[in-house]
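My questions will all concern the structure given below.
All protein chains but one are shown in place.
The chains carry the letters A and B, assigned in the order they are written, with residues numbered from 1 in each.
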Amino acid sequence: MTTSDASDTAPRAPLRLDFLPKHGVLLFATLLALVPTIFMVFTALKSEDEYGINKVGFPSILVLDHFRQVFFDSPFFTWMGNSLILALGAVVVSTVVSCLGAYAIARMQFRGRSLLFSVSTALMAVPPVVMIVPLFVLYTELDLISTYQGAIIIYAGLVTPFSVYLLTTFFRTLPRELFEAARIDGAGDLLILWRIVLPLSLPALLTLVVVNALYVWNDLLIAIIFLQDDSKRTLMAGISVFQGRYDNQIPLTMAGMVVASAPMILLYIAFQKYFIQGLMAGAVK
Amino acid sequence: MNQTARLRPYLYVLPLVALLGFVFGYPLVRIFEFSFKQVRGINGPWIGLHNYQLILGQDLFWQSVEHNLLLLIAVPIMVAWSLLVSIMLYERLKGWKLYRVVLFVPYILAIPIIAVVMKKMFQFSGPVNAVLNWIGANFLALDWIGDSNVALWTVMLMIIWRESALGIILFLARLLNIDESLIEAARLDGANWWQRVRYVILPQMKVVIEFYVVVSIITMLSSVFSYVYIMGGGRGGPGTSTMVLELYIFQALVKISLPGVASAVSVLLFLVSLLLIVPLFAVRRRANEEEVG
Partner (left out) sequence: MTNHDRSSGVSRRRLLQGSAGIGAGLVLTGIRPWHSARADTPTLNMWWWGEQELPGLQAFVDDSVKSYAAATVKPMLQDTNVVISQFQTAAAAGKGPDIQYLWNGIYHMESVWLGYLLPLDGLVSDQVVKDSNPTLLSHYNGHIYRLGWYPQPMTWSYNKDVFEKAGLDPENPPKTWDDFLAACDKIKSKGIPPVGGGIQDGYWGEWFFGHGLSQNIDSTGEAIDLFTGARDFKDPKYHEHWVRLEDLKKHDFLNPDMASLELYPGIDLIVQGKIGMGVSVGARLPDDSKKSNDRVGTMVMPVYGKGKMAGKPILDAQGLGISKDAKDPKAAAAFLEYLNSPERLKVFWDKTHWLSTNSNFDTSVLTDPAVKAMWKMYGQSENIPYVSNVVPGQFYDNAMVAGAQQIVQGKITGEQCGDLAAKVVNDWRNFNPDMVDHYKQWAKDLAA
């Protein structure tokens, strides 16, 4: 499933009369896609009073004070920091585990290999909510509630089936000669994995980083159940509290949403290709 | 082969097996055990099928099931809309790449953020109704999030809005892989635009559409928690109109402290997801074959 670059140079469809309705559909779709973002930004820049009478239009006077409140009076940065720790932690753990596992599945012979791969792949379709009850009880017994380690393990586990699936299919496409040549040179498996396989797999790894980090960053369910200490709250859990606490101040709420969505929007603009590829690959998660 | 070499593969998969066993294996075994117990806190006495009898006899459970099933109505709408937009994009009109970037934005925004923004937009005295009243469509100015008969549809609208972005990009990617000479040949044969879409393009897209449909069904049945949690005030409201199975499990565990009941529902949801794994595998494999071929 590629957004191949070759297509860019393909001959353009010649200009015809049906060109107007087609542009019309696209413009309409684009507008729909942007409306919530536009509303969010416009409203964030309005005063409370102006929002009372002007709910739709451009702000007549730009008010930046809501952003000041978000940055300095709300724990947005703490929340973002927590989300970042979890996302990075889960990505690192799951990437290491999946690389080792996928390498063995793709390149080694052992009993139970195909069973392991099938089971791991099947787990992709199991909804996370199914696991929360026993994990909640277990985490309570193990004192892992409201710890970064605990949440990172859950997140890493939840994203690993997809990572193994992606990496295994990718590793299998690497030419066999490469491995044989390396082995003749006396390289062991770890060295082959580190020096040959991983550098060749960077695109797949980047896709994984995007999909998995985004999954953790955007999750609400695990965050509200397993991180109950106020100081460990993630950005998404923080948002659900924030909108409740300031629900009477819609411009302030929207300023919070602008700040909360900014990191991903900026990353998307910078790394469009990886976002699009990654999210397509991770469609079923 | 010596002993170490035989053992080496197992060392490589050991962390994987441990992690999956911990996060998936252990809980999946225990939900079955818990579902047969009246759990208080961390354990409780064995009560056989009683938890299942309770939930199957409860209106709220069936309402939740019904709401999950109703959300499936969104799937054909998403497919139709994504097809329309992606085929328009495929025409590669001036600026199509920019359109593509923007059209994917809904899928980049986190669901809780979207839900908060849309909740404010759809308030009774909010901007959506302000616009509807302004253009004279007063009859459409519903109480989007306050009316029990409307709220689930509002949630569905939000889901369609976001998940269609994925459909558009998936479909477009497939379209860009179609052999252009087929379309060109059809054009030379005198096929008009609609005939080319109907007889050349759509058949080529069968597999990706199937894939998207299966993925969307899984979404509707088992991953709409973030949408309804924010829109329904954390309890599937107004009334119980946006209660879904995930929220039912969450409430049974967290709010009313009945882990046994939550586990019984988890078991049922797990069994449903098992049923969906088969078609998922099938479409995934075919999608992959198509790409390789």
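Everything that follows uses one rule, which is that contacts are C-beta pairs under 8 Å (C-beta built on N, C-alpha and C of every residue); 3 or more make two chains touch, one makes a residue touch a chain.
Predicted, not measured: the structure shown is a model, and the values here were computed from it.
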item	value
Of A:S98, A:T160, A:T207 or A:S261, the residue in touch with the unshown chain	A:T207
Touching residue (missing chain; options A:V35, A:I85 or A:A187)	A:I85
Residue ranges of subunit A at the interface with the undisplayed chain	1-3, 84-85, 88-89, 91-92, 136-137, 140-141, 143, 145-146, 148-149, 152, 166, 169-170, 173, 199-207, 209, 224-225, 228-231, 233, 237, 241, 244-245, 247-248, 277, 280-281, 283
Residues from subunit B at the interface with the omitted partner, ascending	38, 40-43, 54, 57-60, 122-126, 143-149, 173, 211, 233-240, 251, 253-258, 261, 284, 287-288, 291
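Following the convention adopted for this analysis, only the chains that are shown with their structure count from here on.
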item	value
Centre distance in Å when subunit A and subunit B are each reduced to the mean of their C-alpha atoms	16
Residues of subunit B that touch subunit A when the two form their complex	6, 8-10, 12-13, 15-17, 19-20, 22-24, 26-31, 34, 42, 84-85, 88-89, 91-93, 96-97, 99, 101-114, 116-121, 126-127, 130-131, 134, 161, 165-166, 168-170, 172-174, 176-177, 180, 193, 208, 211-212, 214-215, 218, 221-223, 225-226, 229-230, 234, 245-246, 249-250, 253-254, 259, 262-263, 266, 269-270, 273-274, 276-277, 280-281, 284, 287-288, 291
Of all residues in subunit A, those that touch subunit B in their complex	1-4, 7-8, 10, 12-13, 18-19, 22-23, 25-26, 29-30, 32-34, 36-37, 39-40, 43, 55-56, 93-94, 96-98, 100-101, 103-105, 108-110, 113, 116, 119-138, 140-141, 153-154, 156-158, 160-161, 164, 169, 189, 217-221, 225, 236, 239-240, 243, 250, 253-254, 257, 260-261, 264-265, 268, 272, 275-276, 279-280, 283-284
